[in-house]
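Complex shown without one protein chain; remaining protein chains in place.
Residue numbering begins at 1 within each chain, and the chains themselves are lettered A and B in the order written.
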Amino acid sequence: MEISITVNGAAHQVDVPANTLLVEVLRERLGLTGTHVGCDTSQCGACVVHMDGDAVKSCTVLAGQAAGAEVTTIEGIGTPDDLHPMQAAFRQNHALQCGFCTPGMIMSAIDLVQKNDGDLDEAAVRDGLEGNLCRCTGYHNIVKAVLDAQQSMAAG
Amino acid sequence: MASETGIGASVLRKEDARFITGAGRYTDDLGQHGQTYAVFARSPHARAKIGSLDTAAAAATDGVVAVFTGADLQADGIGDLPCGWTVHSKDGEPMVVPPHPPIAVDRVNYVGEPYAVVIGETLEAAKNGAEALVADFEELPAVVDLASAASADQIHENVPNNQTYDWELGDKAATDEAFAKAAHVTSIDIVNNRLIPNAIEPRAALGEYDAAAGTYTLHTTSQNPHLERLVLAAFVNVAPEARLRVISPDVGGGFGSKIFVYAEETAVIWVAGKLRRPVKWRAERSESFLSDAHGRDHVTHAELALDGDGTFLGLRVKTIANMGAYLSTFASSVPTYLYGTLMAGQYKTPAIYVEVQSLFTNTAPVDAYRGAGRPEATYVVERIVETAARELGMDPAELRRRNFIEPGDFPYETPVALTYDTGDYEASLAKALDHADYAGFAARKAASEAAGMKRGIGFSCYIEACGLAPSQVAISLGAGVGLFEVGEVRVDVTGSVTVVTGSHSHGQSHETTFAQIISDKLGVPFENVTVLHGDTGRSDYALGTYGSRSLAVGGSAIIKATDKIIAKGCKIAAHMLEADAEQVSFEDGSFTVADSNQSLTFGEVAFSAYVPNNYPLEELEPGLSEKAFYDPPNFTYPAGAHICEVEVDPDTGVVRIDRFVAVDDFGHVVNPMIVEGQVHGGLAQGIGQALLEHGVYDDTGQLLSGSYMDYTMPRADDLPSFTVDTTVTPCTHNPLGVKGCGEAGAIGSTAAVMNAVTDALGVASVPMPATPETVWRAAQGGE
Partner (left out) sequence: MYSFNYHRPGTVDEAAGLMAEAEDGAYLSGGMTLIPTLKQRLASPSDVIDLSAVEGLEGVRDDGDTVSVGAMTRHATVAGSSAIPALAELAGRIGDAHVRNRGTIGGSIANSDPAADYPAAVVALDATVHTNKRSIAGGDFFQGLFETALEEGEVVTSVSFRKPSAAAYEKFPNPASRYAVVGVMVARCGGEVCVGVTGAGPCAFRATALEEALAADFSPGAADAATLDGSEFNADLHASAEFRAHLVGVLAKRAVARIA
């Protein structure tokens, strides 16, 4: 099955079996290994990317469903020299340890901030991140980072 | 005081640049041309004989490259997975060890135990092949209940009563005597619930074989690649160490579960050699639940003897510990030397006697999980102390104070084999009480009650023993490995520094912390220090990362190597400046001749070391690269006070943590930001144990909590923000004065939460985890 997909602004044509997941297209076909797989029940959120403007779990999207979509992954939001405000806030607040959940967490957090008009408080951030598991940080610094990024994203 | 990047500064992490941009390289991100995929066929039964195993259809499946069974591994001389610590029973006999083939041969003993591995050109082909295996299982009754396991069916032929050992520690007679004269005895019966570690990165392995060189390379999710290599070489017989390289690239969390040597990477590296093709395996989360070593799982009866004033006289503890179906790599040491030895806690209890019976059941193997034995010990001690305070009508903080080992008592020898070097328990408790606004608790409780809610407060004053040591003592007690660590400091020609450590970082931030140490000690800019870890091809044999040891042991090795660098640098500088080495000292990044204005920068000395002009070669070798092995003389003893305040909804049983305060004494702190992060994560896991997490098997041995649909992981909305602070009594016996911070949160917090929940409900005990229904029922009974 051939699908067209735009990832991080670049158009791709990939030929994959129908039983291929979006996350497999990203990791195995396009080499974008920043998107991780941490579970098999669509719970952990390590695989979250943006698809047509929404945060989605790329382990629960078939390649066919993503045909024609615009996808943004962790590799597409910033570089070490030009970080996205959310990436910068995660670093500044020590909101990551092992780094495995981090890409999904950052992509979820960006969507969360973008869909709330600067009115997120701590409880709303905690509620908004319920689809992302982190085993290292206890979430304390992640919450701080998201609240910080809310400010910097509004300013930027 | 600290420079901006030196010891004591909250330096932002070097690691972050790659992790926040998606450039981390975890095992599953790696691939090799022509690689195959491994899928493990796993037992659907908790206990069964494998009557026959027909692999023909599997082997004939489209895209299947090969199928291997346990018999194939055995026929090739692949040995059992060993347990690295021989514990002796009361009668002096060594523990009874059942055979543990990596792939089951005749019998399976837990759901999820691998009984064959199928190799496919694709993952789907390998899965198809695994489904085509025809195994004829003869089911046997499963032994699941721990409390009755000793009298249940015998699981292993060579293990009567399913008992690997029956261990004791302490003076039984003295303890009995203490109880005989007690004015009050408090007793508790508690279950320390089974946990499933759940690092978010599932275990994975990529095995390669270089036929031309005859060498193997295994990339895997290990906390200690050298241990992995040692076991694969010396016990499993894959290849001699020199022909086997084990690399742990970026690893997504471990928490103990990635210390151990498992069946899967063992099979993967062996198959890579057999097929002469790369083999890749990554656990699906369901496999992780079934096959990662689980944690905790104790049943305990404990009694505390007190005199009329509330002074502790004696403690008696009897524990049954679950080993699961086999002895995992360090399973035997966890409920013994990492548990019984901690029963003094922070208190001057004069007589303690601990008995631990470790039993097999038809469940996944149980081994070290964050804290490993010390959370279980803290749970016993801090639950019984809190219970005693309530029974005596004393303020629980005051009862603790009355029994604390005091600053003047150190070094303090406990009745359970440890010698604490230093501490100030009152200082941590006082600070924690202040942060928690203990004085305002009564008013908050009244406000909650007015709103139909219940409120409680709970304490936990824990101690832990980190940086397991020294080798000599541990080996005499049955450890099969040394407990030192290696550190290598390679000064580059231009004066930048590469550090090679045997400690692996999978979240702990070694690349930053160790660079701070070097920057501080050698005056080299932080950005010019690179830390390498996790590769047997890069560092000498080392023990890796577990038990909060990386800084206390690994960091000390680096300091030792740094001292050698300085000593040699002084000789080089002396040669360059034509002075005596004894006259040269090193300070603030410069080598200076005493009483002169002659001095050289670190960079000048480094350059000279590699461009040796006119060196007296018999006395002074070129080069500036030093290595040190550090074997600690004692454990370190981090300790602290945790206070938890909860509000309970009696209608639904929902427990909300209103505030959590942790004041810990980790000795000196290199990077406060990183240390706080470690505490936060530990707290989440300890709170998770208290309120959420539970590995549950049904009575046929099926794992009921086998996915995130049923195993309750702490999520952002389950937890509060934490109040974290420190006090400092420097460790007296390592060069940095550090103690270790990785496990404290998980060790101290669980008892604090449960003490708070029982306080809120006004009941003596609530089983863990205190789920809504459990709490609701307790609230009914408590009214």
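To be clear about the criterion, contacts are C-beta pairs under 8 Å (C-beta built on N, C-alpha and C of every residue); 3 or more make two chains touch, one makes a residue touch a chain.
The structure presented is a predicted model; accordingly, all values stated were derived computationally and were not measured.
Visitor: Which of B:Ser89, B:Ser187, B:Thr215 or B:Thr712 touches the chain that is not shown?
Guide: Among B:Ser89, B:Ser187, B:Thr215 or B:Thr712, only B:Thr712 touches the chain that is not shown.
Visitor: Since one chain isn't shown, list which residues of subunit A touch it in the complete complex.
Guide: Against the missing chain, subunit A presents residues 1, 17-19, 21, 40-43, 45, 48, 54-57, 59-62, 64-65, 67, 108, 111-112, 128, 130-132.
Visitor: Could I get the residues of subunit B that touch the absent chain, sorted low to high?
Guide: 124, 127, 131, 286, 651-652, 692, 694, 696, 704-705, 708-713, 718, 771-773, 776
Throughout what follows, only the chains that are shown with their structure count from here on.
Visitor: Measure off the straight-line distance from the CA centroid of subunit A to the CA centroid of subunit B, and report it in whole Å.
Guide: Comparing mean C-alpha positions, subunit B is 29 Å from subunit A.
Visitor: Which residues of subunit A touch subunit B in their complex?
Guide: Subunit A reaches subunit B through residues 19, 27, 32-41, 43-44, 46, 73-75, 78-80, 83, 87, 90-92, 94, 96-103, 106, 122-123, 125-127, 129-130, 132-144.
Visitor: Quick check: in the complex, which residue numbers of subunit B touch subunit A?
Guide: The contact residues of subunit B facing subunit A are 12-13, 15-26, 28-29, 124, 198-202, 250-253, 255, 282, 284-286, 506-509, 673-674, 676-678, 680-685, 707-709, 713-717, 719, 721-722, 745.
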